[in-house]
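If you scroll down you'll find the structure; I have some questions about it.
Every protein chain except one is present and positioned as in the full complex.
Labels A and B are assigned to the chains in the order they are written; within every chain, residues are numbered from 1.
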Amino acid sequence: MQDLLDLESLSKQDIIGLLDLSQNMVEILDRPIKKVPTLRGKAIVNLFFEPSTRTRNSFELAAKYLSADVINVQKSGSSVEKGETLWDTARNLAEMAVDGVVVRHQVSGVPQQLADILDVPVINAGDGSHEHPTQGLLDALTITQAKGSLAGLKVAIIGDVLHSRVARSDIWVFLALGADVVVSGPPALLPQKYEEFGVEVTADLHRALTDADVIQVLRLQRERQSSKELPSLWEYHLRWGITSHSLSWAHPDAIVLHPGPQNRGVEIDSEIIESSRSRILPQVRNGVAVRMAVLFRLLGGGHDE
Amino acid sequence: MKHRALLMDEDAIRRALMRIAHEIVEHNHGVKNLTLVGIRRRGVPLSERIAANLMAIENEAPDVGSLDIGLYRDDLANRPFSPVNQTSIRAQMVDRKTIVLVDDVLFTGRTVRAALDALSDFGRPTAIQLAVLIDRGHRELPIRADYVGKNIPTSRLERIHVEVKEIDGIDRVYVEKMDVAEETE
Partner (left out) sequence: MSSKDETGWLIKDVRVIDPFRNVDSIEDVCVDGDKIGSASERKDYVPVDGQGLWLVPRLIDMHVHFREPGFENKEDLQSGSRAAAAGGFTAVCTMPNTHPVIDIPSLIQWQQDQAKNMGLVHIFPIGAISKGQQGQELADLYQMTRAGAVGFSDDGHAVMDARLMRAALSYSTTLGRPIIQHAEDHELTAGGVMHEGSISQQMGLGGIPEEAESVMVWRDVELAGLTGGILHVAHVSAPGSLEALEYAKRRNLRVTAEVSPHHLLLTDAAIREWNFNPVTKVNPPLRTEGTRQLLIQAVRQGLIPVIASDHAPHHQDEKELPYDEAPFGISGLETFIGAIFSVFMVDGLISPLDLFRRVTVGPHKVLGIHYPGLTPGAPADFTLIDPQMRWVVDGKKFYSRGKNTPLQGTRLQGRSVATMVNGEWTMRDQEVLK
């Protein structure tokens, strides 16, 4: 494995390997000294062209717990703002002998494009509406911890699935691990063609949640209203919001995930976030472990045989 | 061509582990405040067996934990990627305890060095001792074992294989000699 650009192209074996590794990294977070010397002397660049404090912090802590050095490059104040192309920025960073590049960009495919020109590992920290592979892995890890395995589970992904990189990564990893995946939300925001991949696509929330074991609630981007795809947020809440009422349709032991940050009272009610059903905080913790595992997998070791 | 020679069979291993258990009891005046830490992978079943022996001798069981030193290796860049396994140690098993590290073979000492580094991330033990089934020499660091099942002088061209029932389905130790031609490949 040279880069982590998407989960779609990952084999089941690679996915399971990364999840096992992640589970073993969770233990490090419980230690009094949360630092192992594994990546001592390695330098990692967080190249964030889209603001995301949470993901960037998570990657930064993951790298630091592994003793790597990290620098953060953001769009504002960087040479990119002075007209330098992304390509030149990346080439310059590579020339400074960094060992890995973590990229977040608002356009799908940028991590792949950078991987094509860089020799060091590139890790996709979320690109456009394409993928967010570490989020997909941490969701799978969180579900595995709660349910033992994803095989045979019904997982419902609710919201703006069409524009969600989280949903896309989730779908590939959940399918690879044997779950039944159903997506639901306003029809204009659903990827109708996903039925070709064995995903059930329905606007009917009741149908989607019935007997669901896991509910992944996507963040609703408020821009969707101005792009004419949605009526009011309140109407969205009435039809696709996760409330104690809609949750009652799911399996009694169903767990609820959310990639954050939450719009409380829009896609999910506060009482659900704070209930025992919620696995939102474990998701955050697992995120660090997954990113440690990915960094270790790509940077901790010589070349693959 | 490879030449194999059996060094220890099941009985020999059993006797060696029992002797090590007795030495641990004698040296530490019992098993109080003792934690056995097996180094992944084959040190782990060996530590569990020594713990069982201690239970049989003293009627009291020490804490047992396992440690994967994969994240502490000093030669990561020269090896292909290999995954790390679960580490099951908690701070309360380390602080103010006497730790007995258990591994199958003591060779260069680099694994033990990594294990010492790892342990120090969990807390501050009173003392750390080392138990190994085989000591084959060729140390590269100032490290020695407190308890040794069997000393086996080897050449660097030889490989020592320790197999245990829990992982390999059989208990035995054998040496494999490699032809010089093969070694220089």
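Simple rule for what comes next: a contact is a pair of C-beta atoms (placed from the backbone, for glycine too) under 8 Å apart; a residue touches a chain by one contact, two chains touch by 3 or more.
These numbers come from a predicted model, not from an experiment.
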Practice task
Indicate each shown chain that the hidden chain touches within the full complex.
Solution key: A
Problem - Among A:I16, A:L86, A:A146 or A:V284, the residue in touch with the chain that has been omitted - result: A:L86
Completion exercise
Which of A:D30, A:D116, A:E235 or A:E271 touches the missing chain? It is A:D116
Problem - Residue, one of A:R56, A:H105 or A:R219, that touches the chain absent here - result: A:H105
Practice task
Check each of A:L18, A:V101, A:I123 or A:L162 against the chain that is not shown and name the one that touches it.
Solution key: A:L162
Exercise for the section: Name every residue on subunit A in touch with the hidden partner chain. Expected result: 8, 85-87, 105-110, 112-113, 116, 127-131, 162-163, 165, 168, 191-194, 196-197, 227
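Operating definition for what follows: only the chains that are shown with their structure count from here on.
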Completion exercise
Here the gap between subunit A and subunit B, centre to centre from mean Cα coordinates and rounded to Å, is 39
Completion exercise
The subunit B residues in contact with subunit A across the complex are 68, 71-73, 76-88, 90-91, 117-118, 120-123
Practice task
Under the touch definition given earlier, write down the residues of subunit A that touch subunit B in their complex.
Solution key: 1, 17, 20-21, 23-24, 27-28, 30-33, 35-38, 66, 296-297, 300-305
